[in-house]
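As you look at this complex, bear in mind that one protein chain is not there, while each of the others sits in place.
Residue numbering begins at 1 within each chain, and the chains themselves are lettered A and B in the order written.
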Amino acid sequence: MVFSDWLSLQVAALLTLGIVSFLYKDNPFYKICESIFLGISAGYWFVVLFWENMVPKLYDNIALMTSDPVTGAGVPRVLYVIALILGIMMLMRLFPKLGWLSRWPLSVVVGATAGLWFLTYLNSNALVQLRATLLPIVAFAAIRSGEGTGLVSWFGKYLGNLTIIIGTVTGLIYFYFSKEHRGVFGQTARIGIYFLMVTFGASFGYTVMSRMSLLIGRIDFLITEWWPSVTAGWM
Amino acid sequence: MTFADRILTIDRRWIFLVVAVALTVPFFLNVTCKSRVSPEVRTLFAAVEALRPNSKVLISFDYDPASEPELNPMAEAFLKFAFTRRLKLIMLGLWPQGPLEVDRNLARVFEDEQIRALDLQYGIDYVNLGYQSGNEFAIQGMGASIHNVFPADVRGTPTGDIPIMQDVQNFSNIDFVFNLSAGYPGTVEWVQVAADRFGVTLGAGNTAVQAPLAYPYLGAGQLTGLLGGMKGGAEFEELTGFEGKATKYMVSQTAAHLVVILFIVVGNAAFFATQRRARKLGGDA
Partner (left out) sequence: MKYVLTAAAVLVLTTCVAAQEMGVPDEWRVRAQDRGSDAGGAIEVRWSPHPDEHLIVAYVVLRTTAPGVPWDTVVSLARGTREFVDETVSDGVEYYYQVVAVATPAPAALDSLATPAPAPAPLYLWSEPVQSSGQWFNWGRLNQFVIGGIISAAIILFIAAAKSGRKLFVRRIAVLEAVDEAIGRATEMGRPILFIPGIQDMDNVQTIAGLTILARVAKTVADYETTLNVPVSRSLVMTTARESLREAYLAAGRPDAYNDDMVHYLTDEQFGYVAAVDGIMVREKPATCFYMGAFYAESLIMAETGSAIGAIQIAGTAQPAQLPFFVAACDYTLIGEELFAASAYLSGEPKQMGSLKGQDVGKGMAMVAVIVGAGLLTLSSLLPDVHFIARAAEFVGRLFQVN
């Protein structure tokens, strides 16, 4: 292993151990590692934003100009000039007296995003999901045709439909704000919150799995990459 | 102080230590852990298996090194499986580190002799189109023209000059999309824009944190299949026959989960025991 590779492994391992040391207690080693992480991430994002947005999307399209397909002459794209002006207006928030100018580009961003997402969310998160909830509580036709013959699969399938329907309706009732949660309506909303809690539990379980996976990745790195490099040294 | 009280006031560092030991010990044991393949993994596998040779598959690497332990095993198994099925792979990233992940995974995949023997050519069998900012707007743009959103590949070659891209204009020329996602932009955006608006067939590999958000889309048929976390990766490795790190890591994962379950059971038992005692004392008083 060449020295530069060896050294990068040692730095990576030290940073890993430094961050993990917080589990014992807050300490200077952790603080140094955290500061390095913060500094590098801030610098990295600055470079990414500059080279992936400012240069190709703004500078190249305005300063370098683009070739007109007919005449071959360089012509700045008008739309990008508008974008530049809006960008400069956004920066006006730095000057209290001109801060109001930043509201205009913000309005463009909010308007465009709202327009795009209104339909997207209506389709993907409402209509398609509702369509998937339109299920027979008991599919007699399937039973007659002999589908799901096993007791477990039969119950799994048909109780599954019922669970989805009840979960959706009671969940919607919980988030219905125009009626007080009292009587039957309140009891139904209570069932809705139980469904939500089960969902949260499943989500929490997945998160535990995710965090453990990350730790396993780091332990694997320390055992299979870093420790052999410590014992072998560099060439 | 009773045993229950002691459990409830235990120094959390003991818990950290026990979990760390549970995670580490399996690395030194020669044991493996078989996973029961879940239906969502099986449907993803079946969808890829059903693709004809030379079908175009677009893979979006939307994650960074922080999520490598969960997503790299999925990426590796998917790439190997797709290459052996002679599928043409168009890879890209909507996260800045995505193209880097493409290269790192390709490097590991090409260490496999079976894959090397296929004599795959860059630009003909696979391509790395690089990163494009714009999140969901980039996906929307690809629906009209992939060439406009990615004018050149990661090596600077104009997209129109790359053989694999010659007959690819937009999503209508893509047979399958596979998204490896660790957050935003990721599977949710690919479903909402690519699947629901442009009708692409979409499969996904998610970190376990993201997976619960993707399940409703699976139930509604907006996703063809889903690999959730390391377990999803291990199941996919088992189906494809390319066993890798997910399978290896599952032993540690299982051990850690057992420890966590044990702590939850013991902690709750202690909690209810103290509550009962408190009620009893209150009643006595």
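Simple rule for what comes next: a contact is a pair of C-beta atoms (placed from the backbone, for glycine too) under 8 Å apart; a residue touches a chain by one contact, two chains touch by 3 or more.
Quick caveat, the model's predicted, so the values are computed rather than measured.
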item	value
Touching the absent chain when the full complex is considered, from B:162, B:209, B:234 or B:250	B:209
Sole residue of A:50, A:176, A:194 or A:234 that reaches the chain not shown, by the stated touch rule	A:176
Touching residues on chain B - with respect to the absent chain	169-170, 172, 196, 199, 209-210, 212-213
Interface with the unshown chain - residue positions in chain A	26, 34, 37-38, 41-42, 93, 106, 109-110, 118-119, 122-124, 126-128, 130-131, 133-142, 165, 168-169, 172-173, 175-181, 193, 196-197, 200-201, 203-204, 207
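Rule of thumb we're sticking to: only the chains that are shown with their structure count from here on.
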item	value
Chain A and chain B, separation of their C-alpha mean positions in angstrom	13
In the complex, chain B residues that touch chain A	13, 16, 19-20, 23-24, 27, 66-70, 96, 131, 133, 136-137, 140, 191-193, 196-197, 207-209, 211-212, 216-217, 219-222, 228-231, 245, 249, 252-253, 256-257, 260
Sites on chain A touched by chain B in the complex	23-24, 48, 52-53, 57, 116, 120-121, 123-125, 128-129, 131-132, 164, 199, 202-203, 206-210, 212-220, 223
